[in-house]
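A short write-up of the structure that comes next.
Of the protein chains in this complex, one is absent; all others appear in place.
Naming follows writing order (A and B), and every chain is counted from residue 1.
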Amino acid sequence: MVSPLMAIVIAVAFVVGACAPSLGKPGGSTSGGVVTIEHWDWWVTQGPTIDNEIKLFEAAHPNIKIKKTTQVVDKYPELLQLAMKGESAPDVFLIADKPDLIDQVRQGWLLPLNQWATPEWQKQFPTASFAEGANVFGGKVYTAPFDGPAPWLQLYLNTKLFREAGLVDATGNIRAPKTWDDVRELGRTITQKGGGKYYGFGFGNKQKFILPWQLMMVQNSGAPGGSSGYDARTGGYTWASNPAYQEWIEFFMGMKNDGSIVPNAMSMDDEMARAAFADGKFAMLIGGVWIQGGWQKTHPDFKDYTLVQLPYRGTQQDSYFYRGPGGKGFGISAKTKHPNEAWLWFEWLNSKAAAERWVKAGQGIRAFPEVNKPEYAPTPQFKAFMELAQGDIRLGPAPELLHPEMTQVKTQQTLPDIQAILEGVYTGQITDYKTALKDLEARQNAALQRAIAEAQARGVKLDPAWWRVADWDLARDYTTAVASDQR
Amino acid sequence: MAQLSTAFDITRTILPTLPFRLGRAIRQYGWSYAFVLPMLALVGLFVVYPLIASIHITLYDWNGIGKPTRFVGLRHFATVARDPLFWNAFKNTFLYAAVLVPIQLTLALALALVMNQPRLLGSTFYRAIYFSPVVTSAALVGVVFSLLIGSVGQDVNTMLTEQGLLSRPIDLLGDPRFALPVVIAVGIWHTLGYNLVYFLAALQSIPRDLYEAAEVDGAGALGRFIHVTIPMLREVGLIILFLAILGSLQVFDLVLVMTGGGPYYASEVVSTYIYHFAFTPASIQAESNIGYASAAAFFMGVLVIGLTAGQLLAVRLIRQRNSGR
Partner (left out) sequence: MAARISSWPRGLPSGRVNVQIITHVILLGLGFVYLYPFLWVLASSFKAPGEFFRSGPSLIPQALRIDNYAYAWRYGHFDRYFFNTVVVTVAATGLVVLIASMAGYVLSKTSFPGRRLVLGGMVLLMFLPGGYTIIPLFELVQSLGLLNSLAGIVVVQVAGALIFNTLLFMGYFATIGKEIEEAATVDGANLPTTYWQIMLPLAKPMVATVGLFQFMANWNSFWIPLVFTLGNPDLRTLAVGMYAFVGENSTGWTYVCAGAVMSILPIMAVFFFLQRYFIEAVAGAIKA
């Protein structure tokens, strides 16, 4: 006989399996005059700030309730896509990074906001915040820029190690590196001083995007496409034809051969590298503003650090970080049953008052220049970031705004990509990096040409010459692209 | 694999006589059909149907959004078959399985034999211990080993360099020579518990009186193992072997969290190769291509089926020749 217990388990399984309740229908709903707005984002560290906004908003609008769902970040695009298939779409949601915004609009996921986002409303944002082809399509507005323009990577310095190595100038400040040569020399000095206890430079390559972050040092060195390798001036990839890439590899491998890079850089992940930096295992680390918030959690007593812009090659800065016009943030679902209430929440999130609270919480800078006041910064390092953000970024060309057909061109991946090649070079599996770069350049340009040809074959009217922006001066804002700005 | 090989002569035995037999079969074997039906219905609906409904995407360039529209025919299959990176991943996958499976199964069987001793004290305790890695998620295993290698590795490295045995510190998981062996070692450790428990369950199905009889016949411990244990474990052992091979050919999580397939494809297996195409990181200016990823996955499946079928066929031919003589 099967034991009674087994029988019970099986019986329970049947009963539960057959009639497990269909709980919690998502999607906005109304009950007792109170409208519930479904809100989706993927923000974990920013969660408390959003929760506070919800509290304030609900107090101001007693008839609206916000139901927030914080989704798993790397599954977000997929979940959003699935939700859009049925009746489960959230009313207000953070727009996913993939696919391109224009493709999300083509799929009919987003509600046009023009009836509320009037030119009057748009005016509170700075110039070029709404641009046809970027976040406005066919004259319809779908979102508003959330974050403010800033270089997304900086070089962090552990000031305690700098001081220990005696790298201090006459005024008592640490000798912050400006150029690649500075980085190499300072790294060597610190490593010698460390004697195996600490090193000059570090990174954590386990996630497959960290070596390209290091390569971002070319961004200010005359390679305006940074780690993408793309250069709008030629309309193609320039891994070999722009010497900055090859010279960076020589510089970085030089630093490795000096022994200045922490030995387990390849097997750490970025998070471990950040912790190791705060623990004084190495003195220089590339990262974004988010790592400051991370340290507040993991190393609340860690204050001995500062940040500078990414170092450049040679003696002067040849290029900058670039941004396009427009920008995105939240959107409203085309399927929402409560567009007016959804808009009220959208408007709240994009208000200057909420933006100011966001900045004061140190979550990042926002699209409104007037709320990005250095005196709002909760820490000296966040203040340093805000000051750096103001000078180090330019408006870049965005030909796809003039020729929206360009977004129909879908370039396919070709391996080995730059990440893999850099790994191979770093570990010594690739010795002839010049040929590898040349090969990558040829493959990626061919992939782009093939994608253009395929789009043309599908009947998309395209001119390959659109990709080339010959009149781009790397030192200035490229304003031609904003010609079609709504205002 | 005798049970499984039967699948390959379906056409010979069943199809021609199907209509005549059906009525009688249902009367005679009604309960059999009733017993497999729930399994078939659920598998058909939730496994087979989605598989069939998505197989056509192998013929498209498709980033996973909306309906696939960019038809490319069989091009993806041609590309996979010619991609040296795929064959590198294929080689690593087989290396992984070829090293892991024999070591892990031998170790699991040995431990199971020891723990199956009624007289062994604390065998419950040991079972729980050897099973514990299985309950630890691959993500946590990845972090544990990275931190372990980071700090222990540093001490060992410092010692070795001071002794002059090493000119440069070694970063185990970041070194192309060691990445795959380390992943394999961790793989053996991580899933041994499953096979241990399978073997234990199987050993317990062997009637004790068989051992008794063997002992009466004067068989020693080794003799009893060879003449009783091994023959009795044959059926279930083959299934354990089959599942272990298939499982290790599909290894994914562990490689992803430990090395991501790197450095420079040194530990890339087929599943991570596919993953790189299905989920292109946002930093790379290129499309995810789920069409290509699916084609590669399908290609791998067919390849493994082909190899297995070929092997079974070879075994059968050899047997026939031997019995014919």
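Convention: a residue touches a chain if its C-beta (ideal position, glycine included) is under 8 Å from a C-beta of that chain, and two chains touch if they have at least 3 such contacts.
Fair warning: this is a prediction, and the values are worked out from it, not measured in the lab.
Trainee: Which of the chains on display does the removed chain touch in the whole complex?
Mentor: Touch partners of the hidden chain, whole complex considered, are A, B.
Trainee: May I ask which residue of A:65, A:140, A:233 or A:299 touches the chain that does not appear here?
Mentor: Residue touching the absent chain, from the options given: A:299.
Trainee: Using the touch definition up top, pick the residue from A:272, A:286, A:421 or A:469 that touches the left-out chain.
Mentor: Going through A:272, A:286, A:421 or A:469 one by one, A:272 is the residue touching the chain not shown.
Trainee: Sort through B:42, B:78, B:98 or B:159 and give me the one touching the missing partner chain.
Mentor: Result: among the candidates, B:42 touches the missing chain.
Trainee: For the chain left off this view, which of B:77, B:90, B:178 or B:211 is in contact with it?
Mentor: Per the contact definition at the top, the residue touching the missing chain is B:211.
Trainee: When the complex is taken as a whole, what residues of subunit B touch the one chain not shown?
Mentor: Looking at subunit B, the ones touching the missing chain are residues 3-4, 6-10, 13-14, 18, 21-22, 25, 28-29, 31-33, 35-36, 38-40, 42-43, 45-51, 53-55, 57, 64, 111, 113-114, 116-122, 124, 126-137, 140-141, 143-144, 147-148, 150-152, 189, 192-194, 197-198, 200-202, 204-209, 211-212, 215, 221, 224-225, 228-229, 232-233, 235-236, 238-240, 242-243, 246, 274, 278, 290, 293-294, 297-298, 300-301, 304-305, 308.
Trainee: Residues of subunit A in contact with the chain that isn't shown?
Mentor: Against the left-out chain, subunit A lists 1-2, 6, 9-10, 12-14, 16-26, 40, 42-45, 67, 69-73, 75, 78-79, 82-83, 85-86, 88, 270-272, 274-276, 278-279, 288, 290-291, 293-294, 297-300, 302.
Heads up, the rule we're going with is that only the chains that are shown with their structure count from here on.
Trainee: Taking each chain's centre as the mean position of its Cα atoms, how many Å separate subunit A from subunit B?
Mentor: 37
Trainee: Would you pull the subunit B residues touching subunit A in the complex into a rising list?
Mentor: The contact residues of subunit B facing subunit A are 61, 63-66, 70, 83, 85, 143, 146-147, 149-150, 153-154, 157-158, 168-176, 259-260, 262-266, 276-277, 280-289, 292.
Trainee: Under the stated contact criterion, what part of subunit A meets subunit B in this complex?
Mentor: 78, 81, 97-99, 103, 106-107, 196, 205-209, 212, 227-228, 230, 259, 263-269, 272, 276, 410-417, 419-421, 423-424, 426-430, 447, 454, 458
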